[in-house]
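Removed from the display is one protein chain of the complex; every other protein chain stays in position.
Our next item is subunit A:
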Amino acid sequence: MASLELRNVQKSYGNSQIATLKDIALKIDAGEFLILVGPSGCGKSTLMNCIAGLENITGGEILVDGEDISQASPKDRDIAMVFQSYALYPTMTVRDNIAFGLKMRKVPAAKIEEEVARVAKLLQIEPLLERKPSQLSGGQQQRVAMGRALARRPKIYLFDEPLSNLDAKLRVEMRTEIKLMHQRLKTTTVYVTHDQIEAMTLGDKVAVMKDGVIQQFGTPHEIYNNPANLFVASFIGSPPMNFVPLRIRQRDGRWVGVLNSEQGSCELPLPITSDDGLRDRELILGIRPEQIGLAGVGTADFSLAVDIEVVEPTGPDTLVVFTLNQVKACCRLMPDQAPRVGETLNLQFDPRKALLFDAQTGERLGVVQPEPVRESKVPRLVSNGAGTAQ
């Protein structure tokens, strides 16, 4: 396994003025799982192709184990890739598909046999070895595609949206399997997805991309709790973070934001120490649905009565929609706490987790609270939970 570092990687096509990738810089250690996540067209797949050598970069360096490989041809980079479409060779059997890369590298036949057997056992595809890809289901094709990558024992694995062609149930299962496999094999992996749940659940590190720029690079925990800007905050999390336009005022030497509902208003302390000219700017308060809860009796602080407009039970919890400062907001309650539509509910907002953004630039404002990083092997899940391995 190898470490991967990107130094100011640039990519632009032909005479296009707009760069597809702008100054991409990040570094992961050997054995780490990096997620590139972002909306379509953000450049994440291009970046992956650049790492693989399928596309040339127009600036910067790609280092594997400290060695610049940006000029090397794909076959010399020792990188394996799992494609979204799986890209299995249709005329070859599963066995030949897995063995192809080894044959190309002139591995002795006995060794190839051994490797194929190892990979097939690992992925539980032994009964499929003599079949053609067209005789396999989507999930099986997915396994074979992974097997083909694993057989070569390359320095780095690339996954290009590998789960997006699977149905919802299988996707959750395969996600768990990929995670399990990574925990066992400790392979350096770069994984492209547009699915924020995959990003949160699988990654050791996550790079959120938009318009060819890395918006934020950090652990899933950091990305979730300390988003660098409005885009990252809105992209990660499901249901998404609430964004509420905010006016601020000073009370008792502290800065507070005013929240209004049909029923009244409350003041929320903000993570800023001076007004920094904020009074002249349009501000947005970001607060996640799970950071709004039922106000207990007597805890009147930062609580507000709201009219319930929509109730969406998801099973494990119930999403409740109401209006805050003239926009729809959502909170996540336990199913047994859930109100009925039309009721009035007293909600409490967690001011420590509230984030402040500039409405114009999307930039994060105020003090970024240093999060106590919890050393947990398994990143915490946003929702759904990890599926059960079969």
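Keep this in mind: contacts are C-beta pairs under 8 Å (C-beta built on N, C-alpha and C of every residue); 3 or more make two chains touch, one makes a residue touch a chain; residues count from 1.
The working rule: contacts and distances are computed from a predicted model.
Going by its UniProt record, the hidden chain of the complex is named "Carbohydrate ABC transporter permease" among "Lipoprotein", "Heavy metal translocating P-type ATPase", "Carbohydrate ABC transporter permease" or "Carbon monoxide dehydrogenase large chain".
Considering the full assembly, A:75 is the residue among A:75, A:249 or A:328 that touches the omitted chain. The chain not shown here is touched by just one of A:72, A:87 or A:319, and that residue is A:87. Within subunit A, the residues in touch with the undisplayed chain are 49, 52-54, 74-75, 79-81, 83-87, 89-92, 100-101, 104-105, 148, 152.
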